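Note that one protein chain is taken out, while the other chains of the complex remain in position.
Then we have chain A:
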Amino acid sequence: MTTTDQQTRYERAVIEPDATVPAVHITRDFRATPEQLLRAHTDPELFARWIGPDGMTTRIDHWDARTLGSYRYVSGHDGTEYGFRGTFPEISEHRLVQTFCYEGMPEAIALETMTFEDLGDGWTRLHAFSLCDSFEGRDGMLASGMEVGVHDGYAKLDRLLAEG
């Protein structure tokens, strides 16, 4: 398991792009037990309540949260729907591994590993590691997410770099 400083409290999500592989690390502490945090990730009704994206409602289409199971959910806003799906290579007490893809880009499959580290006193640290299929995919995700202009961002960066 990842060992981290137990004194620091990550009350807000800390994001770190990985330097060597196309991945993002997220660290966040929750006032819950590892069991509750796992449940919030694997119980479809609980999961649908928080996953988002923001401003969207999520409907679970298929859900089999067991090792080697799979899932599909649909998030919608103003009549437009976005499907997300994947499999669960491993679900255990302190670790949840899932593949993830946005159905609009089915070739870009990410591998997400969530580790639940018990900090004691009713706190659990979530280590989320998202490994993307390419640096391009990772950076696109970081740069703006799938719903807003990746291209605007790139165009702006192009301009800045051209000026430099």
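Going forward, a residue touches a chain if its C-beta (ideal position, glycine included) is under 8 Å from a C-beta of that chain, and two chains touch if they have at least 3 such contacts; residues count from 1.
One rule holds for everything that comes next: contacts and distances are computed from a predicted model.
Peer 1: For the chain that is missing from this picture, which UniProt protein name fits: "Cellobiose transport system permease protein", "glycine dehydrogenase (aminomethyl-transferring)", "Helix-turn-helix protein" or "Protein glxC"?
Peer 2: When "Cellobiose transport system permease protein", "glycine dehydrogenase (aminomethyl-transferring)", "Helix-turn-helix protein" or "Protein glxC" are compared with UniProt, the left-out chain turns out to be "Helix-turn-helix protein".
Peer 1: For the chain that got dropped from the picture, name the residues of chain A it touches.
Peer 2: The missing chain touches chain A at positions 12-20, 22, 24, 26, 28, 30-32, 36-40, 42-46, 49-54, 65-66, 91-93, 135-136, 138-145, 153-154, 156-158, 160-161, 164.
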